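Provided herewith is a single structure, encoded as structure tokens, for subsequent inquiry.
A single protein chain has been omitted; all remaining protein chains appear in their positions.
After this line comes chain A, so read on.
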């Protein structure tokens, strides 16, 4: 049985000033599944990812037409609080970006901003999030040490823990493993595979093999268009569109 859609874009167009970055995108993403966005640089996949937590709002001249629905609710509606939205939709970036604080403070940062002071809650959330991000065993004895002393791969898992601590239901990942060595990258992939039991995950990746390994669904973007959206299995064995075929077989352009 098909699971309900968690995120949905309806006739979505996006513009950076005059530049038409996304062209009438229609797509529904399944709950508790991993959807990968692939496509050459500048195809619009990151722009699209960032519409889900309104990260593009900060960019001058950026505007959208159409709708983005989270659990059926338009996240660009006037009454939507962006802060509230981002509690629901967490994000992990390409480069690990821990704050220059202790490991503990990094994880509970979001909770502190929400005004939570109860030490027990903070400690419990910290441990739970670090465990979920598969980094607890590596850092449990040095929670008060600076997060910047961790390796790149550990920092990225810490950032994932930080995203999980505010209990989102969706996690957006913008090339979360591209700045990491292969072993750290494999750890992140395993983590994504584990996390999809509880979260809806959308990941942008340049690494086709990664999309194959971690995702249930894949969307191929090209020049602002959603060319093809299908189960990853189907996309990687028998894509419908010639452009998809050329891209995933490395014959593009």
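Just so we're on the same page, a residue touches a chain if its C-beta (ideal position, glycine included) is under 8 Å from a C-beta of that chain, and two chains touch if they have at least 3 such contacts; residues count from 1.
The rule is simple: contacts and distances are computed from a predicted model.
Undergrad: Just by its UniProt name, which of "Phosphate-specific transport system accessory protein PhoU", "SRPBCC domain-containing protein", "PQQ-dependent catabolism-associated beta-propeller protein" or "L-lactate dehydrogenase complex protein LldE" is the chain not shown in this complex?
TA: "Phosphate-specific transport system accessory protein PhoU"
Undergrad: For chain A, which residues lie in contact with the unshown chain of the complex?
TA: Contacting residues on chain A, toward the hidden partner: 186, 189-190, 193, 209, 212-214, 232-233, 236-237.
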